[in-house]
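What you see is the complex with one protein chain gone and the rest in place.
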Amino acid sequence: MGLNLGLIVSALGGELHGDPAQEITGIAPLETATVGQLSFLSHPKYQQQLTHSQAACVIVSTQLRAEAMARGPCILTDEPYLYFARLTQLWKKTQHIRHKNQPNIHPSAVVDPEAHVHHSARIGALCVVERGARIGADTELKPRVTVAENCVLGMRCLVHSGVVIGSDGFGFAPHDGAWEKIEQLGAVRIGDDVEIGANTCIDRGALDDTVIEDGVKLDNLIQIGHNVRVGKHTAMAGCAGVAGSATIGAHCTIGGGAVVLGHLTISDGVHISASSVVTRSIAQPGHYTGFFPLDDNARWEKNAASLKQLASLRERIRSLENKLKTLDSP
Amino acid sequence: MGLNLGLIVSALGGELHGDPAQEITGIAPLETATVGQLSFLSHPKYQQQLTHSQAACVIVSTQLRAEAMARGPCILTDEPYLYFARLTQLWKKTQHIRHKNQPNIHPSAVVDPEAHVHHSARIGALCVVERGARIGADTELKPRVTVAENCVLGMRCLVHSGVVIGSDGFGFAPHDGAWEKIEQLGAVRIGDDVEIGANTCIDRGALDDTVIEDGVKLDNLIQIGHNVRVGKHTAMAGCAGVAGSATIGAHCTIGGGAVVLGHLTISDGVHISASSVVTRSIAQPGHYTGFFPLDDNARWEKNAASLKQLASLRERIRSLENKLKTLDSP
Partner (left out) sequence: MGLNLGLIVSALGGELHGDPAQEITGIAPLETATVGQLSFLSHPKYQQQLTHSQAACVIVSTQLRAEAMARGPCILTDEPYLYFARLTQLWKKTQHIRHKNQPNIHPSAVVDPEAHVHHSARIGALCVVERGARIGADTELKPRVTVAENCVLGMRCLVHSGVVIGSDGFGFAPHDGAWEKIEQLGAVRIGDDVEIGANTCIDRGALDDTVIEDGVKLDNLIQIGHNVRVGKHTAMAGCAGVAGSATIGAHCTIGGGAVVLGHLTISDGVHISASSVVTRSIAQPGHYTGFFPLDDNARWEKNAASLKQLASLRERIRSLENKLKTLDSP
């Protein structure tokens, strides 16, 4: 089933300049869009690409009304990037209509009779949902996801392939040079509208639960330790790791490969750069960074060697300052 | 089935002050424990929480006998954290008794007829155990684990969902600008009492085996390269990576996201901080660290820019020192 411009604006709003009957064959970036495709200008800095785009129609900010209309057919909207996002959703829905008659629980999935799966939830092939687990309305598990005992997902969550929810937290008591297992008796509680990327792991709590609040977005290969709490609408990029019992506020962003150590508290609105290590609690919203800047290897080697003497270099500067003071004012 | 205080001390020892018939409904931290729950004080610094805890009973060090008894029912023990660990084990066992009659090999698991699975081992749903693999007594594979050809796990291991044991090591010979595969002919040998976290990978050796010794604890999303050897009771936190042919001693700890480069030897008793990179062998036990300290992004930018000139700053200090020497002693 196709989409035309008229159907799009009747579903998503916006001010259409162009033929409502124009069929749309796809969505593409400005530069590569061909005749028949719909494109969008998300940021004024790409304005130059607008003029030359061959797209059938372009989604543009109302602020660029004149430029857009000079080019040709367009949909004007206050938030073109948001409009684009919703268009992708509409597009996907249209494309997938014919596949809707698949069973909601794939026959190869292993769902415990004591698990609670909402009738509108979809459980992909080869998933495992253990007893006591709860999967909310319209939540989708892609293939090969594990939801372990008593873990709870809210509504409209999307969980990608390979995710493990409810593995044991990493808890051991040292004893005679070995490690005594602390059984992880808590579970994982995930709110509504949470997306969890491929092969990400969320450990169950030791006594209480690990909690992921509404609207959180986790990318792939992320590690969330036991008893962590991630606040609403926080987003984390791939390969990030959050150690046990850390509390991360709402509306934070955590960059790829960043590490948050255990038992810390990070306030709302904190942004951590990629590959940075958070070693102390952060009470102030803001942007925090800590990684070694990339350099040509030879220069890095020299600077890295000097870095190992930095504290003594500082002493030498102090000593120079003192000597100079003596010389200066004898 | 419930647990009462009498059953607990008869199983785990300790000096009970309180009613042995008191039923326990759960285990909880001091601050949140409600009437009926058992709690523990693992460290004297939380002593203040003891006084106000509503727990039915608290596990406390014998050193705090007076304080504990002043509050009310308690179990006194020399090692309260260890006691707590064992209590969680006892608790879990009690809770799970009714589920014990599940088959040891889940019918959805794919176990090769030429694999050797001990009759007491448990293989979870949708696991794959390839031919020649050996799974020891009382070892448990959670759902969706792969144990590839000829890999061996000892007794009482716990392997979490998504783990891959015996994937090929990353070995290629460069040839005409491309990579020629080196088939990985070794396997993985894992000792007794090893725990392996969700989605962790342990590669098979190139010629010899990759070896994980007894009592090693690996958290989630860890990468262990081919021919690595990890010594007894070493623990690694999530997202750590160990490159090929590294040898890590016994009783080490490797922090989250840390990287150990290939072909290195790390002695027993070495502790590596999170996100640190080990680039040379370490012969001395101790605590080693190497990550850029987190800072406000603007300050980080300034310091990072200066860092790229650190070697030349060092030269400038030396030059200043020389000049000052000349001035000082003309």
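Letters A and B mark the chains in the order given here, with residues in each chain numbered from 1 onward.
The definition used in the following text is that contacts are C-beta pairs under 8 Å (C-beta built on N, C-alpha and C of every residue); 3 or more make two chains touch, one makes a residue touch a chain.
Keep in mind the model is a prediction, meaning the values are calculated, not measured.
Undergrad: Have a look at A:32, A:63 or A:104 and name the one touching the chain we're not showing.
TA: A:32
Undergrad: Of the listed residues B:41, B:82 or B:239, which contacts the missing chain in the full complex?
TA: Residue touching the absent chain, from the options given: B:239.
Undergrad: Would you indicate which residue among B:154, B:191, B:225 or B:249 is in contact with the undisplayed chain?
TA: Within the whole complex, the residue contacting the unshown chain is B:225.
Undergrad: Looking at B:41, B:121 or B:164, which residue reaches the missing chain?
TA: Once the missing chain is taken into account, the touching residue is B:164.
Undergrad: Tell me, which residues in subunit A touch the chain that this view leaves out?
TA: Where subunit A meets the chain not shown: residues 26-29, 32, 79, 81-82, 84-86, 88-89, 91-92, 99, 106, 108, 124-126, 142-144, 158, 160-162, 193, 195, 197-199, 215, 217, 219-221, 233, 235, 237-239, 251, 256-257, 274-275, 291-298, 300-301, 304-305, 307-311, 313-314, 317, 320-321, 324, 327-328.
Undergrad: Please identify, in ascending order, the residues of subunit B that touch the omitted chain?
TA: Contacting residues on subunit B, toward the hidden partner: 108, 110, 126, 128, 130-131, 144, 146, 148, 162, 164, 167-168, 170-173, 175, 177-185, 199, 201, 203, 206-208, 221, 223, 225, 239, 241, 243, 257, 259, 261, 272-273, 275-280, 286-293, 295, 299, 302-303, 305-307, 309-310, 313, 316-317, 320, 323-324, 327.
Definition applied: only the chains that are shown with their structure count from here on.
Undergrad: List the centre-to-centre spacing of subunit A and subunit B in whole Å, with centres computed as mean CA coordinates.
TA: 26
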